[in-house]
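Complex shown without one protein chain; remaining protein chains in place.
Residue numbering begins at 1 within each chain, and the chains themselves are lettered A and B in the order written.
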Amino acid sequence: MSEHTDRVAVTVSEWPGDVESEEGVVVNWFVGEGSDVEESESLCEIQIEKVSLDVYAPASGVLSEIVREEDAEFERGDTLAWITPTEAEPEQ
Amino acid sequence: MAESKSTRELTMSRAMVSAIAHEMREDSEVFYMGEDVADYGGIFDSTQGLREEFGYDRVMDVPISETAYLGAAVGAAQVGMRPIAELMFVDFFGVAMDQIYNQMAKNTYMSGGNVSVPMVLTAAVGGTYNDAAQHSQTLYGTFAHVPGLKVVVPSTAYDAKGLMHNAIRDDDPVLYMFHKRLMGIGWMPAPEGPKTPVPETEYTIPFGSADVKRAGDDVTIVTLGLHVHRALEAAETLADEGMSAEVIDLRSLVPLDTDTIVESVEKTGSLVVVDEDYRSFGVTGEIVATVADESLGALESVERVAVPDVPIPYSRPLEDEVIPSTKDIVSAVQRTQ
Partner (left out) sequence: MPLVSEQTMEEMFENMVTARHYEERLQEEYLEGKQPAFDISAGPIPGELHLAAGHEAAAAGVVQHLRDDDVVTATHRPHHVAIAKGVDLERMTAEIFGRETGLGKGKGGHMHLFDPDVNFACSGIIAEGCPPAVGAGLAAKKRNTDSVAVSFLGEGAIDQGAFLESLNFAAVFDLPVVFVIEDNDWAISMPKERVTDVENGSKRADGFEMPGVRVDCDDAIEIAEVAGEAIGRARDRNGPTLMEVQVHRRMGHFMGDPETYRPEADQEAAADRDSIERLEADLRDAGVTDDRIEEIRTAAHDRVEEAIEWAKEQPQPEADAAHEDVFVNPMNGVTDSEPDFEAIGGDD
């Protein structure tokens, strides 16, 4: 999809099983654009129906772009943000 | 989970929990009890993740028996443990008022200082979401009124953490009143402001140190809790009109930082006190009287903005009428000029 193939998409990796909705809302970002993040660090909190959950960094690096700001709605699978890894994966 | 960085921002609930977790790791005498604090993690997120780390023995769900468990906290504290007990809503204090008003607050004094009660009572406070008369009060004045309780009211994540560390370490009973609207709960969106950067390391904020959240020259707005953020918003509006408002966040009612308030009023000459509690016999009257006592001549004009003396009504237009809004604060400031 993106031309930024060196960046890693932040998505909701595990959609909760007990909700029907395919949409969520970003509730809180804990780091801002440009921040260093570490793999598995909590980046933001989202809410799907009444269930809140944290979204963790899929890689260490810099949170280069927040795609969905606080209060923004998103659909299952949407990219919430991009991380530029510290050691960018080598391109093919 | 990875360690957080200093650039990280936390919600107020997470900042509170991080201080509690730290103290629980450091001191095995610290434990938390309340209704729905274990598996649920606190109805207002006050204990999220604590049961997972510390187990049911130290993060205890208790029967709906406020007299028993608040009294038990007093008793455990008197023999040297450091309990944190939670009132799910401060409004439920009535069920256990004797334990709070006559035991927790007075045992130290009645023992001539030979007994101490090193406990924290946490309580969710406040309205703005139409929960009506039995679930929306702040009751700041009720608890600040009785001698023997230290009363703490954070308005930001940074303050929440430092005040909680101090509350748990203090050898006296501390009432820690957190406003539901500030916690950063998904289903009760917070205003701009309470989510702040929070140092990873532990730190204590001393009680009785009010924080000047915004400096100004024309008027002093003294407030606490949710209304710190409404006052800051009002100050923005007033700045557009050329008025410079200083916003003082009390952070604790007992002890009260009289010096910071008086110093500010001596600079501005105008005092506006904003409170989400009832108007009469409460915080607004107390602050005005304190300034009058200390520096009557400095007072050129005074306004009080508080809930009129009615229970908090349910319906949206009615609740909006009685809980002070940003606009109410702006109008009150304008009346002083």
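To be clear about the criterion, a contact is a pair of C-beta atoms (placed from the backbone, for glycine too) under 8 Å apart; a residue touches a chain by one contact, two chains touch by 3 or more.
Source: prediction; values computed, not measured.
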Listed residues B:Pro147, B:Pro199 or B:Pro308, member touching the removed chain: B:Pro308
Among B:Asp131, B:Glu202 or B:Glu294, residue touching the chain not depicted: B:Asp131
Residues from chain A at the interface with the omitted partner, ascending: 18, 21, 23-25, 27, 47-52, 73
For chain B, residues in touch with the removed chain: 35-36, 38-40, 43, 61-68, 91-92, 94-95, 128-135, 186-189, 308-311, 313-322
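Going forward, only the chains that are shown with their structure count from here on.
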Whole-Å gap separating chain A and chain B, where each centre is the average of the chain's CA atoms: 33
Complex interface listing, chain B residues touching chain A: 1-5, 7-11, 184-187, 189, 195
Chain A residues touching chain B - in the complex, by the definition given at the top: 25, 27-32, 35-36, 38-42, 45-47, 50, 52, 56-57, 71
